[in-house]
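Take this structure first; my questions come after.
Selected chains only, in their assembly positions.
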Amino acid sequence: MDIITVKTKYREELVDITPEVAKIVRSKNVLSGMAVIYTPHTTAAVTINENADPAVRKDIIAGLASLGLDEMKFSHLEGNSPAHIKSSLVGCSETVILENSNMHLGTWQGIYLCEFDGPRTREVWIKIIK
Amino acid sequence: MDIITVKTKYREELVDITPEVAKIVRSKNVLSGMAVIYTPHTTAAVTINENADPAVRKDIIAGLASLGLDEMKFSHLEGNSPAHIKSSLVGCSETVILENSNMHLGTWQGIYLCEFDGPRTREVWIKIIK
């Protein structure tokens, strides 16, 4: 298992971790397999989405905000229940296909750590199965 | 493939299945691999979220309820379309990393069966890949 450390800067943001994941994958020389990209936090998530226009990342944050969770009253006393809910909606991991030492992503796909309760130092774990 | 059976008690709830999954994983003595935790139902889901304050589980149910799906008119005559939609939003499986006979979960992470149309008897399937 490899670990990527990400220092997030804002309360909510999508951080592009594609280069770091690709570097780890290439170093393993996997001819055929898959990689699980997993964040061990409960107010963050991992998603795959557009890698070209950075506006899409902001729109994803804005779209989730529009659900109205941030204005609700919740039981959990830490006050970050909206971040926990967004984490379960987006999910804490993604699985990608590996062939010939590379990740098979779509042309417009990048891998993102979703921060929903930052800024914090976050980890992303990469596990490769051949 | 191993099977966990869960009897849910309410229409909607998150049931902690972490101990049952951990027991199965430990019994396999996997040095390096991953486990897929999969529910074969279409009005339930599997998620990973906070394992400390039980209020978070209730807040996840309440947050999903706040989306307003339960008040909508749908075509499906069984009346449980909101549960089907929540199932696709949260997802029917999670993948976790295994090393040295243990699951690598984050400190605050637990694994939950999400019941959206209970009470019912549900299954969760565990498949380990080395």
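Just so it is clear, A and B label the chains in written order, and each chain counts residues from 1 on its own.
By definition in this document, contacts are C-beta pairs under 8 Å (C-beta built on N, C-alpha and C of every residue); 3 or more make two chains touch, one makes a residue touch a chain.
Keep in mind it's a predicted model, so treat the numbers as computed, not measured.
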Entire complex copy count, 2 subunits given: 3
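Heads up, the rule we're going with is that only the chains that are shown with their structure count from here on.
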Cα-centroid distance, chain A relative to chain B, in whole angstrom: 20
For the chain B and chain A complex, residues of the former touching the latter: 33-34, 47-50, 53, 55-56, 58-60, 62-64, 66-67, 89-91, 94-97, 99, 104-109, 129
Residue ranges of chain A touching chain B (in the complex, touch as defined): 1, 36, 38-42, 67-69, 72, 74-78, 81-82, 84-85, 87-89, 91-93, 95, 125, 127, 129
